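As you look at this complex, bear in mind that one protein chain is not there, while each of the others sits in place.
First chain written, first letter: the chains are A and B, and each begins at residue 1.
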Amino acid sequence: MTGAPRYLTIFVGVYLVFLYAPVLLLPLFAFNDSAVIAFPLKGFTFRWFEGLAGESTLLVALKNSLIVGISASVLSTCFGVLAARAAARYDFLGKKPIMSFLMLPLVLPEIIVGVSLLIVLVQLGIELNVWTVILGHVLICMPFSIAILLSAFNNMDKFLEEASLDLGATRRETFFRVILPLVMPGLISSLLIGFTLSLDEFIIAFFLTGTEPTLPVYIWSQLRFPSKLPGVMALGFIMLVLSLILLTLGEYYRKKSAALVGSGSSEIRNG
Amino acid sequence: MKDWFTRESRSGLKLVAGPFGFSLLLLAAPLLMMLLLSFWTQNYLDLDRTLSFANYEEAWTHPVYRMLMQRSLVISILVTLCTVILAFPMAYFISFYGGKRKSLWLFLITIPFWTSYLLRIFMWKIILGYNGVLNSTLQWLSVIEEPLTFILYNANAVVLSLAHAWAPFAILPIFVSLEKIDRSLLEAARDLGDTAFQRFIRITLPLAMPGIVAASLIIFIPTIGDYITPKLVGGTDGLMIANMIQVQFSKANNAPLGAALAVSAMLIVGMIAACFVFFNRRYLRSQS
Partner (left out) sequence: MVELNTVKKSFGDVLAVNGVDAVIREGEFFSLLGPSGCGKTTLLRLIAGFEHPDEGSIVIAGRDMDQVEPNHRPTNMVFQSYAIFPHLNVEENVAYGLKKQNLSREDQRVRVNEMLRLVDLEGYNTRPAHALSGGQRQRVALARALIMKPKVLLLDEPLSALDKKLREQMQVELRNLQRTVGITFILVTHDQEEALTMSDRIAVMFNGKIAQLATPQVLYKRPLDKRIASFIGIMNFMEGTLKSVTEKGIEIDAGPLGTMTISPDQMPIPLQPGDVSIGIRPEMLTILFSSSDKAEIEITGTVTDTAYYGDMTYYEIAVEGLEREVSVSMRNTAGRRVLDIGETTRLGLGRESLLLLS
């Protein structure tokens, strides 16, 4: 940090406090031995965490979130592979508009996505359940999957596939022996990020869930009861740690993907 | 015409058919459906399918909806301004003074945002409340006698919470733009006699503009449709259009009106965003 002006450094300090304030308070109150979320702190306890295990509705919501998260991330990754491969390898009619449309959910407010899906489902008389939530989540996870996988496919030398064919492999063998191993880190990254996005998503789940709430919807329902709040803090803390782990893993695999596939191109040295 | 259906084109289209078909079915079709619905009217329990502008008339003339729409716009603009203005020095700091630890700084910036969005906004409620963290701390420090009330359950709280929530989405694009600035340009300018302020206005700011524009659009467009923040910390004075849309779809049972409100909101946002990009391009052109 060479020579930053005083006022800037002070600003950065205050800004960091601003950024971290809500987050740091979470563990603080999760372990706080008091039913009221306020200062002063009253002592250390695990009881809120223990209490979580007993909440049956929480466990149901957790199960739902897992189903939704895994399904949405798998589906969006599959779609992402198809779209990314098409975009990276082929130039096809309408490529730009099609790809832009696939990335559209990134800039649409989630409420628009949720509401419009709700309209269609209601008109068609389809019951709202876990599957309707999954559909909505796949829509918003897809752009992320496509972005990650596009980068992975683009980094891959186009001629590797031709080399494989030239050496006698079929297209199918080429996919499993060359393409898949090389985009695997990108795949994993896409799965992890998709799962994390879905786990955290509230609005679409709120609109499209019937009687099977996801975790965020469950949390929302608990927020109006002061007695439930410390438990919510504890839950939030667990989710924070989980997200941290998943996102770090996702980042690790994304970096690995870039390194593996990107390296190996021309190095001009003697030998 | 012949080349459009080359082997390559067919292969590409075959691959992208799956995801695109899915999007068409679940995004394009519903959006169109929403558009269509907005032209129908709800008569208590019956859905009148004759096309009419009735919902739009109501959305644009009824004082409550106008007020909500205006407030949502104002809040969005305020949030965008605050977030970007506060984020810029942070991004500047990391880019110009971060040295070898730039990625570490970026990592640090993003950690707070790995918590659930829902919980983060809720924490602001805890912080800004009557007996909340901020008030109790300030009272304990004897800065104030009575708890502050203007900080929660109104538009201020919404702006503050959202300025927090969007921070990394502003810092990152601005950072990327700042990184791209060739440092030798600034050195040359200093060589030619520009002061630090002049260098900032004439070089740094225009070159960082793409990042600023990107950040602004990323924040402005989705903020209009935010539901959680106004509901949790907005009280009655801070409610936004998304809350009303949700009401129309549930308690008020007037989905067509809800749809019209949603479409109107998107239209306004789209136009403002387009204007913004347009004027920004002119600004940049005049600079070069």
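Just so we're on the same page, a residue touches a chain if its C-beta (ideal position, glycine included) is under 8 Å from a C-beta of that chain, and two chains touch if they have at least 3 such contacts.
If you're wondering where the values come from, they're calculated on a predicted model, not measured in any experiment.
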Q | Contact set of the excluded chain (shown chains only) | A | A
Q | Among A:V17, A:A35, A:A163 or A:I238, the residue in touch with the chain that has been omitted | A | A:A163
Q) Out of A:A61, A:V178 or A:L215, which touches the unshown chain? A) A:V178
Q.
Across the whole complex, list the residues on chain A that are touched by the chain not included here.
A. 157, 159-160, 162-170, 173, 177-178, 181-182, 260-261, 263-271
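Following the convention adopted for this analysis, only the chains that are shown with their structure count from here on.
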Q: State, to the nearest whole Å, the distance from the C-alpha centre of chain A to the C-alpha centre of chain B.
A: 19
Q.
For the complex, give me every residue of chain A touching chain B.
A. 1-4, 8-9, 11-12, 15-16, 18-23, 25-26, 29, 37-40, 78-80, 82-83, 85-87, 89-93, 95, 98, 101-102, 104-105, 107-113, 115-120, 122-123, 135-136, 138-139, 142, 146, 200, 202-203, 206-207, 216, 219-220, 223, 232, 236, 239-240, 243-244, 247
Q) In the complex of these two chains, what residues of chain B are touching chain A? A) 4-5, 8-13, 15-16, 18-20, 22-23, 26-31, 33-34, 37, 86, 89-90, 92-93, 96-99, 108-109, 111-112, 114-120, 122-124, 126-127, 131-133, 136-137, 140, 164, 167, 217-218, 221-222, 224-228, 232, 242, 245-246, 249, 255, 258-259, 262, 266
